[in-house]
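Removed: one protein chain of the complex. Kept in place: all other protein chains.
So, chain A:
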């Protein structure tokens, strides 16, 4: 187990190096000279040359990469071209809204999606199952921003129940923080609830027809115990896989949601950075998101061993 974790962490280094190469090339392969981009439209040739020297762009590419990679490893993600602030500082300022939105979305999707899926599997072909099928089709096919504007129109503009957009930090109070996050969380959760519910339903249906479920029934287990104790744990591996992968995909949904609801999170930071061609920020976010993705994958693989005793590393 320990050696497995060590091996996985070592392979993480290889994966992150690959990610690093792509992210590094992003700036180098973008049309135009990076120094030109950084210096801006009205720069003199002397200024550009100075920037080239300062960025080490006169060195060979591999040397540049090693310098860049070493500074990333030491925690220096460079400086934003547009604002002049350190990238890491800009990202950390934007983390709270994004993490809040992600955690709320995941909690909602996991609890509602799993419960919905279990109920649908329990009464296959029944009312809940049919509602789920319709809902899932809707959840998959309607884009997040459409759901977002729809929710804003009805719940915020027409009914005045919730704020239209914006964000309140949690240290301004839990209430305002939560109220501002309800609509974006609902909008972003929609496809995930549908997705989790479908996966849970399928895995549960497979498990419910297993012989050991009949054994459980034959010893007098209740429906609740059959579903949550005997079936859910056996259906857990595929469910966990899907949830783990969704965490990574969540980031793209977060970008759109933050734009629709005007939330100053990492997603908005990236959108602004792309508009401004602020490459260091784009690079920094990419590196962090990839690292998070790799770590979540490792955590999911380790969590398998908690669910299924037959899985050992």
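What to note about this one:
The working rule: a contact is a pair of C-beta atoms (placed from the backbone, for glycine too) under 8 Å apart; a residue touches a chain by one contact, two chains touch by 3 or more; residues count from 1.
Note that contacts and distances are computed from a predicted model.
Its UniProt record calls the unshown chain "ABC transporter ATP-binding protein", which is the correct pick from "ABC transporter ATP-binding protein", "Cytochrome c-type protein", "Apulose-4-phosphate transketolase subunit A" or "Chemotaxis protein CheA".
Of the listed residues A:12, A:202 or A:234, the one in contact with the hidden chain in the full complex is A:234. Set against the missing chain, the residues A:53, A:76 or A:210 yield one that touches it, A:210. Those residues of chain A that touch the chain absent from the view are 124-125, 210-212, 214-223, 225, 230, 233-234, 307-310.
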